[in-house]
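Pasting in a structure now, in structure tokens, and then I'll have a few things to ask.
The complex appears here minus one protein chain, its other protein chains still in place.
Labels for the chains are A and B, by order of writing; each one numbers its residues from 1.
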Amino acid sequence: MSAIAASSSSAILPNQRGWLGALSDRFWRQPKLFVFLLLLPALLWLGIVYVGSLFALLLQSFFSIDEFSGLINYEFTLKTYAELLRPQNLDVILRTVSMAAAVTLASALIAFPIAYMAARYARGKWKALFYLGIMLPLWASYLVKVYAWKLILAKEGILNWVFEQLHLTWLLDAWLSLPVIGGNSLSISYTGTFLVFLYVWMPYMILPIQAAIERVPTNLLDASSDLGATPMQTFWRVIFPLALPGIVAGSIFTFSLTLGDYIIPQIIGTSAFFIGQAVYAHQGTAGNIPLAAAFTVVPIVIMGLYLWMAKRMGAFDAL
Amino acid sequence: MRSDTPRAPWGLKLAAGAGLFFMLAPIALIFLYAFSSEERTYQWPPPGLTLKWFAVTWNRPDVWQALTLSVQVAAISTAIALVLGTLCAAAVSGTRFFGRETISLLVILPIALPGIITGISLRSAFSLMEIPFSFWTIVLGHATFCIVVVYNNAVARFRRTSGSMIEAAMDLGADKFQTFRHVILPNIGTALLAGGMLAFALSFDEVIVTTFTAGQQQTLPIWMLEELVRPRQRPVTNVVAMVVVIVTLLPILLAFYFSRGGDQTVAGMGK
Partner (left out) sequence: MTSAVSLQTVSRHFGAVRALDEVDLEVGEGEFFAMLGPSGSGKTTCLRLIAGFEQPTLGQIRIFGDAVEGVPPYRRNVNTVFQDYALFPHMNVRENVEFSLMLKRVDKATRAREAEAALELVKLGGYGDRRPGQLSGGQRQRVALARAIVNRPKVLLLDEPLGALDLKLREQMQEELKALQKTLGITFIFVTHDQGEALSMADRVAVFDFGKLVQVGTPEEIYTKPNSRFVADFVGSSNVLAPEFVETIAGERRWASLRPEAIHLLRSEGGHSALTGTVVSRSYLGATTRLGIELGGTLLHAVVPSGTDVPADGARVTIGFAREALHLMEDAG
């Protein structure tokens, strides 16, 4: 132990690291300053660059555009918001919200069995397979996914071919002749837009549902069947209510993402605008930044309400 | 329905199987079309298979330029996000202070709000301040939403790193910097790696914000978007689509591998 005895005899050790040690001491003595300095870069970046721009944008929604000169009139007014209420703009909002709702509902329907299977039955190798089966489409490039559907929905594409092989082309034609959801072909109909939205955002529904179901303790299910519940009763009375917050959490993603998208309806669908396209068009070619800004407030407000409701249903615990 | 030997009802199996098919088939299709010999249409079934378009794509300078730009933007955005996200996570985990929740909200906001809002805000801010579009305006937008990915991964790992370990390091004579270098960094390293790779994938794939913050420059997704709106040479697009899938999925698989410890942060992230 003699080697160890060669140690400092003082109770306080000297600073041997020069300015670095002195700086460390300083931070240690002023922990609040230290935390502030840690936060500073991110605060500057997000708080000033990001929130600043966001705020500037919202501010512009209270300006208006001079209809003759096309220049922005920098005076506080609610005129731009009133413009949102014009029939053609209300149409855009209504169309987008309906689409988001339809996509969310369909996502929940398709996602639930996958999530349920992955959470309750898949084990070992199957579990990994399910995981990757969910993660690959979730993370695969957004544009590539849209592109894949352009291939699928094309007139000469695989979907028409399948219908033809099954001698069901008449069914597809009948569907396309329906009002609103139909159109000249799949790739320029709301049905097409819906399918692509569904494909691109549905994976975001699976994970929260899966997480919620995984959190249901198995002994709860055993208890339920011990008490004489049939599997159906156990599902509807025990599992489904407990999975509901997961569905609501997932719907936040599908709803919000559909609401803000402007690329999918631009590539596949009719020429009618969705909110995102309206924003893009107004800020771009039309140069009407105030109206574009007012349009962006719509999804913010809708999502705010949605989040508020979701929070009351306890959906955030499932995220 | 006993939990020890679960057997799925056939109806559930069918629904889950069909769902998985719906999710995976389009991606498989991308791989197949890359080899199609058809030039002008999206014809199915492909009239023949060929490797010719790989060579053509290889020799296209515009594809290479777009790819290079995307990699550069993603690398720099990831580096920025790593620094900012880690510092922020360290501050939030190390102490309880007033406004913690606000910080978390602030970090998550760029990804919680639709991308179009982030994009148009930045664009109007650039035009207000008369900043010309450049490489750096793209990076500015990307780093903003990459921070959250690194932050989430780092916070999850900090939570699992025991506080007494940091005290032990200090107790044994490590100052703040030495503690970070020798104890904190090795413990959060894999989480940062996973977060960094996710951030890279996110930036590499981003198109919505980029359309607002890029001038004449084309990232790979912007190039893809052009091809989608106005198809010029479809077979080249097919090949690029496949390459993009591979480039984005590799980091995801690696990140999955590195975060197997139970953070589940790969799963927790949206775009």
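The working rule: a residue touches a chain if its C-beta (ideal position, glycine included) is under 8 Å from a C-beta of that chain, and two chains touch if they have at least 3 such contacts.
What you see is a predicted model, and the numbers here were worked out from it, not measured in a lab.
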item	value
Given B:Glu39, B:Asp62 or B:Glu167, the one touching the chain that is not displayed	B:Glu167
Touch with the omitted chain, as defined above, among B:Leu69, B:Val183 or B:Ile222	B:Val183
Missing-chain contacts mapped onto subunit B	162, 164-165, 167-175, 178, 182-183, 186-187
Interface with the unshown chain - residue positions in subunit A	1, 3-5, 7-8, 10-16, 24-25, 28-29
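By our rule, only the chains that are shown with their structure count from here on.
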item	value
Inter-centroid spacing, subunit B versus subunit A (mean Cα positions, whole Å)	14
Touch list for subunit A against partner subunit B, complex	13, 17, 20-21, 23-25, 27-28, 31-32, 34-35, 38-39, 41-43, 45-47, 49-54, 56-57, 60, 110-111, 113-114, 116-118, 120-121, 130-131, 133-137, 139-152, 154, 156-158, 161, 199, 202-204, 207, 211, 218-219, 221-222, 225, 231, 234, 253, 256-257, 259-263, 266-267, 276, 279-280, 283, 289, 292-293, 296, 299-300, 303, 319
Subunit B to subunit A touching residues, read off their complex	1-3, 6-9, 12-13, 15-16, 19-20, 22-24, 26-27, 29-30, 33, 41-45, 83-85, 87-88, 90-91, 94-95, 97, 103, 106-107, 109-110, 112-118, 120-125, 128, 140, 143-144, 147, 173, 175-177, 201, 205, 207-208, 211, 221, 224-225, 228-229, 237, 241, 244-245, 248-249, 252, 256, 266-268, 270-271
